[in-house]
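Yeah, one chain of the complex is gone here, protein chain that is, but the others are all in their spots.
Chain nomenclature is as follows: A, B and C, assigned in order of appearance, with residue numbering initiated at 1 for each chain independently.
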Amino acid sequence: MRLVVERFAHNALALLAVTTILFFMFRLMPGTPLAAYINENLNADQQQAVLEQFGLDKPMWQQYFIYLGNLAQGELGLSFFQRRPVLTILLEVLPNSLILTLVSLIIAYAFGVLAGAWLAWKRGSWIERVAVPAVLATRAAPEFWIGMVLLALLSFNAGWFPSGGASSPGMAYTNAFQRMASWDYLHHLALPVLTLALYLQGLPLLLMRSNMLEVMHEEFVTMARMKGFSEWRIVIRHAARNALLPVVTAFALGVGLSMGGNVVVETVFSWPGIGRLLVQAVSVLDYPLAQGAFLMIALVLAVMNFVADLLYMVLDPRVSHGRKS
Amino acid sequence: MILEVDDLQIHYSTRAGPSGSGVVRAVDGASFAVPEGRIVGLVGESGCGKTTAVRAIMGVLAENGRRAGGRVVFKQQALDEAATKKLLWRDIAYVPQSAMSSLDPVYTVGAQLVEVLTKRGNATGRAARARAVELFDLVGLSENRLRDYPHQFSGGMRQRAAIAIALALEPSLLLADEPVTALDVIVQRQILDMLRELQQRLRLSIVLVTHDISVVAYLCDDVVVMYAGQVIESGPVRDVLARPRHPYTMGLRNAFPDLLSDALELVPISGSPPDLADPPPGCRFAPRCPFALAACTTGTVAIASGSDRTHRSACLRDGEADQLRKAALDPETWLRSSSFATS
Amino acid sequence: MAALVQLRDVVKHFPVTRSLGELVRGEHPAVRALDGVSFDIGSGDAIAIVGESGCGKTTLGRLMLKLTEPTTGTIAFDGTALAGLAGEGLRGFRRQAQLVFQNPFDALNPRFTIYRAVAEPLLNAGIDKAEHEDRVAAAFRRVHLADLDRYLDKYPHQLSGGQLQRVVLARALVLAPRFLVADEPVSMLDVSVRAGILALMREVRDTMGLTAVYISHDLALVRYLCGRTLVMYLGRIVEDAPTDEIVRRPRHPYTQALVAAVPVPDADQPRVPLPIKGNVPDAREPPSGCSFRDRCPHAMTRCAEVAPPLREVAGGHRVACHLELA
Partner (left out) sequence: MAERAEPAIPTRSSWSLLGVLRRIVAMPLHDPFAFTGLVIYVLFALVALFADQLAPADPLEILFTKTGKLAANVAPGAEFLLGTTNLGRDIYGELVHGTRSALAVGLSAAIIVAIVGTVVGLVAGYFGGTTDAILMRIADMALSLPFLPFVIVLTGFLGASTSNIVLAVALLLWPNSARVIRSQVLTLRERAYVEAARVTGASQWRILFVHIAPNILPLSFVYAAIAIGWAIITEASVSFLGFGDSTSVSWGMMLQDAFSSQALSRGQYAWFVPPGLCIILVVVAGFFISRGYEEVFMPRLRGR
């Protein structure tokens, strides 16, 4: 329990630090600080409202606390261009990003863990000698480029998948849930998921492989062998269970990391997610929206960091159960 | 005899170096037997092959190791790989040196005990849990520690838990590899006393691998002394320690501290054990032996029994054992190393 | 004879990570590695510090070499308090006090040749480079690594454990120190090699007139090295006496158990039951009063109330036990 609180505090502090960095980044940008919040396209009333809301006429340190207060209430300002509250826009696209990320991560990790364990078992074979450099190459490939190649081959050339977006034009749904459960949505989701999964499987695969190789030499695995257990039981119950520990942490961290990486994949496939939103906002200098999107990604990262810590605690009794004797 | 090891050869392949052939003969023709219901100490210095021999019996050599020859016979049955697999843990169990690294860190000790009982024995879950309580009681651990993880145990308790797991399926032979080496002297004594008591109560036969002849003297009935991959002396502990017949055992006896003896001198054996990738011809101890003759450096010396049939030694000058033993008590003897070492 | 090393009420606490509750209550839990240790080491003496793992003996050795600082209490070397030493004073102390390590395989920098390793103290002490070769050669002769040139350009991994420990000893002796601490100097070595290193340590101690401290868990070995032995239990000295007294007439119940537990290489040894039960308690929460009382066969009510002080019960024999003091 104490550890849980500790890790929570740790991640919360990190998030606070990120928001602080962001605040000063926007203030220290070239031009007047006002430029970051007020766009000449807004009418006078709107400008006045923003001025007051963010305390832009007050000293910097007061602005900082007003900013934190606003954040705490989910008040992220108005988008310059959409003229809508930033939070509303973010919440609209967030599910798309989360679905994309989670689905591809689950596929990537399920595959990576199994294939990694298998490669460890195949150690010294020609398969391993070919597979390891090949997997390294998938880690070295830019995600967006994988997406481009898949798009050209499977969408434009073969015509199997739509080339972008989250739903075909003209489709109407009664609610968001129904839309996401539809075949059309899944059809659009497939290529971005494939791209991300292809990129993401490398880390769990290589991690699992090297952990397995290491754990297989642990004395407790040899002991399991001496006890006469079946090879299956030794590999799964003892070796893989221990080798999995660091991979689980990597999974939760991967959610946060790939939320960042999604930026490019979402752009390639015009996937209406938070990453694409960030890119669009930055390119049109829509500061409130860019800041909001960035913070949302940072928040997901912090939450997933915390989940990673919790998972590790659950899985590793050396962390969760203190020393007794 | 419950266990007979005959001419066992274990080779490790290593990258060929300038000095070696690339094959390390870790165990090179070792033979010994374990009589039913006795505790046999397998002693020797690091790298003499004692641990390798025991792990070979359990069928778990490192990947670069292989059994290059010899026979292991358990209760009249020759052990090949398949036969070993069937016997493991049910008839022959193992107590490791470091119980910390040999227990799986992510399961409770109780779960690991139950796993053996249900997957290798034929106990049901409920029966296994009841038996686990019994076993913990047997080794002097409280049953509520069954729910604890290995890292929550102290060193001595972990060793007790490892013994409980070894005894789970009521094996008749226990191979214990340095089971008390990492422990403090008081805990060590507690574990040794417990092993002796369990051995008598459960009619166990035990092979105790150790480098410590004091532990052998305290616990064992018989002793097998190994040097450089070979058995050089064996017999009842009383005979071997009081009247060693092989110069190496004599030297070891002189080099070993004794809390109660009046002698205030420890005498080292000069030199160091040979490189097992390129062992010297003849008796492997000859280069360090103060009594070596020219004949010792050629041919091989088989282990042979002397006048009393149970005490065997592998020394060309076995006939002069009594005179050599007297000379060996004089520290001066060991100061001049073998004349064949340098020539 | 004047004391070369003097320890007074030395306490060393290692802080442990605090729980949230302890944090709120403002508590500072700590492992009491040493809990009020006082003794003197006369110039030229050789004493042994004996005890089980976790009793604080290694911490004590590190404190005497100023490798760590005591929480409270004072340690003086040749009349100077170690606490105040810095700069030139500290360098002067380093020239006089040396350490021999437990694990010779780790005590030498794997990237240094044997020559560099042994010459390093000379370099650090600012001794003229022209003298280095001669002094290294002299140190090698002292540890009987006779054919010098065979070793100088070797790296540690090319030597055996016994040879390495001789090199470690040579490095400790190259500055001709007055004080030597040896922490389990032979426990990592093979039995047949141990005796040689022990004999060598005794020899250099005698010829160089060193004051020496041997830290060990092995009473049987200590007997060959030291005239006087301190027995430690949970951070305290429980008995301090000539080694022969400790071995033949131990007075503290813990020492008695320790002596009884040591096996001897004799099949006909007496097998007396151990007069002790249980395990060493958690050093974070030692029992009140005498820290040995919960395992002691003679424990009385008084033992829980007052910690027995270490007092002289016979000439040169000190014991911390109410039974002996009564």
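Everything that follows uses one rule, which is that contacts are C-beta pairs under 8 Å (C-beta built on N, C-alpha and C of every residue); 3 or more make two chains touch, one makes a residue touch a chain.
Here the structure is a predicted model, which means the values were calculated and not measured.
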item	value
Hidden partner chain, touching residue among A:L100, A:A115, A:A131 or A:I297	A:I297
Touching the absent chain when the full complex is considered, from C:R94, C:R202 or C:R249	C:R94
Touching the absent chain when the full complex is considered, from C:Q6, C:S38, C:N103 or C:Q269	C:N103
Contact residue for the chain not shown (choose from A:V5, A:L102, A:V149 or A:V319)	A:V149
Residue touching the undisplayed chain, where the options are C:L152, C:M208, C:L274 or C:L323	C:L152
Absent-chain interface as seen on subunit A, which is shown	10-11, 14-15, 17-18, 21, 25-26, 29-30, 123, 133, 136-137, 139-145, 148-149, 151-152, 156-157, 163, 210, 213-214, 217, 256-257, 259-261, 263-264, 267-268, 275, 278-279, 282-283, 285, 290, 293-294, 297-298, 301-302, 305
Residues in subunit C touching the chain absent from view	65, 67, 90-91, 94-95, 97-99, 101-103, 106-113, 115-116, 120-121, 124-125, 152-153, 155, 157-160, 168, 171, 175
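Rule of thumb we're sticking to: only the chains that are shown with their structure count from here on.
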item	value
Chain whose average C-alpha position is farthest from subunit B's own	A
Where subunit A and subunit C are represented by their mean Cα positions, the distance between them in whole Å	54
Whole-Å gap separating subunit B and subunit C, where each centre is the average of the chain's CA atoms	31
Sites on subunit B at which at least two other chains make contact	154, 157
Touching two or more other chains - residues of subunit A	325
Subunit B-facing residues of subunit A, complex	218-220, 222-229, 233, 237-238, 241-242, 245, 315-318, 321-325
Footprint of subunit B on subunit C - complex, ascending	52-53, 160, 162, 190-199, 217-221, 223-224, 247, 257-269, 271, 273-274, 276, 279-280
Residues of subunit B defined as touching subunit A within the complex	58-60, 85-86, 88-90, 94, 96, 98, 101-106, 108, 115-116, 119-120, 148-149, 151-154, 157
